[in-house]
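Here the structure is laid out as structure tokens; the discussion comes afterwards.
The complex appears here without one of its protein chains, the remainder shown in place.
Chain lettering (A, B and C) follows the sequence in which the chains are written, and residue indices restart at 1 in each chain.
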Amino acid sequence: MATTNTVPNAGQLVALYERMLLIRRMEERLRADNAAGKLPGAVHLYIGQEAIAAAVCLQLKTTDWITSTHRGHGHFLAKGGDPGAMMAEIWAKRTGICKGMGGSMHVADYSKGILGANGIVGGGFAIATGAAFAAKLDKGDRVSVAFFGDGASNQGVFMECLNVSSLWQLPMIFVCEHNQFSEFTPAKDITSGEIVDRARAFKIPAYVIDGNDAQAVWEAAGDALARARSGGGPSFIEAHTYRIQGHLEAEDLMLGGGKYREKSDIAAWQTKEKDPVSRLHAKLIAQGAATEASLEALDEKILAQVEAAVKFAEESEPADPNLPFELMFVGQSA
Amino acid sequence: MATTNTVPNAGQLVALYERMLLIRRMEERLRADNAAGKLPGAVHLYIGQEAIAAAVCLQLKTTDWITSTHRGHGHFLAKGGDPGAMMAEIWAKRTGICKGMGGSMHVADYSKGILGANGIVGGGFAIATGAAFAAKLDKGDRVSVAFFGDGASNQGVFMECLNVSSLWQLPMIFVCEHNQFSEFTPAKDITSGEIVDRARAFKIPAYVIDGNDAQAVWEAAGDALARARSGGGPSFIEAHTYRIQGHLEAEDLMLGGGKYREKSDIAAWQTKEKDPVSRLHAKLIAQGAATEASLEALDEKILAQVEAAVKFAEESEPADPNLPFELMFVGQSA
Amino acid sequence: MARKRYIQAINEALHEEMARDPKVILFGEDVELAIMGDARGLLEKFGRDRIRNTPICEATLTGMAVGAASAGYRVILHMMFSNFIYTGFDAIANQMAKLRLMSGGQAVMPITVIAAYGGGGSNAAQHSDSGYPALVNLGGLNVVMPATPGDAKGLLKTAIRGNNPTFFLEAIGRGGEQGEVPDGDYTTPFGKAHVAREGKDLTIIALGSMLKPALAAAGKLEAAGINAEVVDPRTIVPLDQAALIQSVRKTGRAVVVDEARDRCSVASHIAAILVDEAFSSLKAPVKRVTVPNVCMPYAPNAERGVIPNEERIIRVATELVRSKAA
Partner (left out) sequence: MARKRYIQAINEALHEEMARDPKVILFGEDVELAIMGDARGLLEKFGRDRIRNTPICEATLTGMAVGAASAGYRVILHMMFSNFIYTGFDAIANQMAKLRLMSGGQAVMPITVIAAYGGGGSNAAQHSDSGYPALVNLGGLNVVMPATPGDAKGLLKTAIRGNNPTFFLEAIGRGGEQGEVPDGDYTTPFGKAHVAREGKDLTIIALGSMLKPALAAAGKLEAAGINAEVVDPRTIVPLDQAALIQSVRKTGRAVVVDEARDRCSVASHIAAILVDEAFSSLKAPVKRVTVPNVCMPYAPNAERGVIPNEERIIRVATELVRSKAA
């Protein structure tokens, strides 16, 4: 379906792998630190979906906009957010990217176009659409990307924003990460028809892809980006994937013995053939873009980065409790 | 597209004509009384769209539910609402169907399944869907119909309710009255794609019809009703029509010289070939279902009904100003 | 009487009321597996007709509650976190709170909306709001804030059996707290405040989650020679003004403790009532202990800095009793 040549080259694939692995390792560490009771708030992990954030965001410029979700660490890191500043945020430290005021569900770096993770399901659609409108008025080539889940696709604002984006031919890309669940509810229980058809109803070019195939995501996103940058208006991407972790890390406690999927369902998505990181790993080796040794070295580098991020977080000062009073307004106290 | 035989017989067509003409004559009177400054609030008139409300509602039972819009007199009368009680309401009298508390935008008769006109564009969707859910739980054959405009089709709740109705296979009918305008804005300026495709995206059977052709509306509605009553789930009808009057009767004042359509555009929809009442009139004569004389007599009867309704309204006592305090809660004062 | 957890008391009320009246239905996001704990076991007992997961579409859910209630059901709508009330606010403010009057009294809407409010769990601003003043201001909604397991069960039953839309606000993170719950079927009436502790030097009026720190504060104040009365209004709409006024007529001093942001809070409103209707009894300013006009920060230390607690109540109460009127 690609209308322009957007096939990633070897160097791009390695960079993509590196970013995906950074997300994976950061999240694994958050999982461990959460289990160890070190994090003040809940975390919603992105493990298993890394190809989507990385393959889209690596093609974005710093000046492009993204909005993210409650499951937002991956998007933040993919768009170039600083790992240490993210960790410090989740650890509620004053060196956090939001000074400890937002936490996991609100990591944002406006200077890098990251308009924030968002605790409101569907909260990012209109913010991204507004930024896309601004980009259009600027008459440059900025684009705006909204990441969201299958569950969020049932919020009316999704369709409203499809309508506005299409009408005004905004440089907007809707990236639906269909991980098959909305909390404990299977998507099919709450989703009528195919999500992609909702976009098509508004005459928006659409892609349905394997979201665990990093190259497939890269190509669809590249195509959509070319369209957006050249004034061709919005695109929609439905990337199929699977949520490996629980909805959030405290899930078992919340379920109280209840069950919404089988352990074996999860295992089936953790195989080498399904896991997005393993798949790209295999591809890099097969294509000769990397060697086992070079990827091993990369992993070590990344693990050191993660370690450094955690150390930075751990050693930083707690958040400044006076900030809420200063930060509600610009130049005006609360 | 009709899957069951829903062609109206001669008697049904005459009854349909009578109801349409009642709406027309009531509205013409409201137009005149508004111009004469007799009505306390604004009125949004339904002139030119009568075939839709009448052909749908005449096939409903008293126990079926409808929700309506700010342009709601037609639906109220079509579903069997009392003309006198409606007039008295608009005249703000205590004999009004809502005791003068609601006015034109809120005419409702719960005892007849009329869950009300609504001043919030899109406000009826979810109320109708909730009533359809209740009907489904009742396991009877009640249905629920939401009337709404082309403008309302851009509200996210529309799509949300399409999703829920389809998922739960609710006995729900969505009737979009596409009258080409949303206030002063042409539908095409604010509507991307075809509205009907939004319903189709949720796998809802859909009809696109000439809304000024009473028989076409009757047939589509009959088909949708049969589906709903037999457990076949929701349907969507897009009925094309034209708003003859201004958005509301004070329009010229609000426009302050501005213009969004030509007088000749309106005239083109007022011809014998376009006007829904004239068209049905011609059909009745052509089919031998009525004579000019019988229809003339019918008109006189209706005009007398309208006169009686106005007289009732005029002679009734003003609303009881204490009611707000009593009516906010059931059995509890405000 | 038996000691039960708050969440368990709510769960019991749901089970009992659904068993009692087949017209009671409950829907919301992830209620089948009871993501908030309070709906546990309902699906197994009452089936998917009466307990149902919905898509994420709050704007529709609140409107559907209006429709299903108008069509004869007793609807319990679970909104999870109170911030999501904002997402479904249109049908609450424009329909649920107004339809009864607009229809001239035709609409009868037996609706109970359940939502968890408040901070303290590092859930950050979008999962910690105490936005109930907006609901209280709307006029057509009952708003109840049970502080104890016993009241949670009794007030929820009253809400479900009642014929008016009622917001039943659970204090977040109070789910595990224990309290006495009467045996058997009972209801707790709306509009009846509870004097949780008698005293004569000042009245501490504490809402919902604030009752616990208020009682703790009263205990410490006693040790310092200040004898505080603690009154829990239990329901904000309807409000038992008479009880609040009566207490303040006795003590002459009042502190209102409310987890809402200060501006246009319930605390403000209660202070306004007291200065209007108990003016001659007041010996000192009416004080508010509220969340400042900020949204909830994520960091635990910053969160503790804004949520009213025992220490703040003690400090304000002590100053009020010790110092001369301002």
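Please note the rule applied: contacts are C-beta pairs under 8 Å (C-beta built on N, C-alpha and C of every residue); 3 or more make two chains touch, one makes a residue touch a chain.
The structure presented is a predicted model; accordingly, all values stated were derived computationally and were not measured.
K.L.:
Using the document's definition of touch, tell me which of C:H78, C:K98, C:H194 or C:R234 contacts the absent chain.
P.N.:
From the options C:H78, C:K98, C:H194 or C:R234, the contact with the absent chain belongs to C:K98.
K.L.:
Looking at the full complex, which residue from B:L45, B:L58, B:A78 or B:M105 touches the chain that isn't shown here?
P.N.:
B:M105
K.L.:
For the chain left out of this view, which of A:L45, A:C161 or A:C176 touches it?
P.N.:
Only one of A:L45, A:C161 or A:C176 touches the chain omitted from view, namely A:C161.
K.L.:
Given the contact definition stated above, which residue among A:Q49, A:T129 or A:N212 touches the chain not shown here?
P.N.:
With A:Q49, A:T129 or A:N212 as choices, the missing chain is touched by A:T129.
K.L.:
Write down which of B:G119, B:P171 or B:P205 is the residue touching the left-out chain.
P.N.:
B:G119
K.L.:
I need the residue numbers on chain A that touch the omitted chain, in ascending order.
P.N.:
Within chain A, the residues touching the omitted chain are 65, 67, 96-102, 106, 108-111, 115-116, 118-120, 123, 125-135, 137-138, 144, 156-157, 160-161, 163-164, 167, 323-324, 326-332, 334.
K.L.:
Give me the chain B residues in contact with the hidden chain, please.
P.N.:
With respect to the unshown chain, the touching residues of chain B are 40-42, 92-93, 98, 100-103, 105-106, 118-123, 151-152, 154-156, 182-185, 189-191, 254-256, 258, 260, 318-325, 328, 334.
K.L.:
Since one chain has been left out of the picture, which residues of chain C touch it in the full complex?
P.N.:
That gives, for chain C, the contact residues 58-59, 83, 86-87, 89-90, 92-94, 97-98, 101-102, 124-126, 129, 131, 133-134, 136-140, 237, 239, 260-261, 263-269, 271-280, 282, 284-288, 293-295, 297-298, 325-326.
Criterion: only the chains that are shown with their structure count from here on.
K.L.:
Based only on mean CA positions, could you tell me how far chain B sits from chain C in angstrom?
P.N.:
40
K.L.:
I'd like to verify one number: the distance from the centre of chain A to the centre of chain B, where each centre is the average of its C-alpha atoms, in whole angstrom.
P.N.:
Centre-to-centre distance between chain A and chain B: 45 Å.
K.L.:
Spell out, as numbers or ranges, the residues of chain A touching 2 or more other chains.
P.N.:
154-156, 189-191
K.L.:
Taking each residue of chain C in turn, which ones touch at least two of the other chains?
P.N.:
In chain C, 54-55, 57, 59-60 touch at least two other chains.
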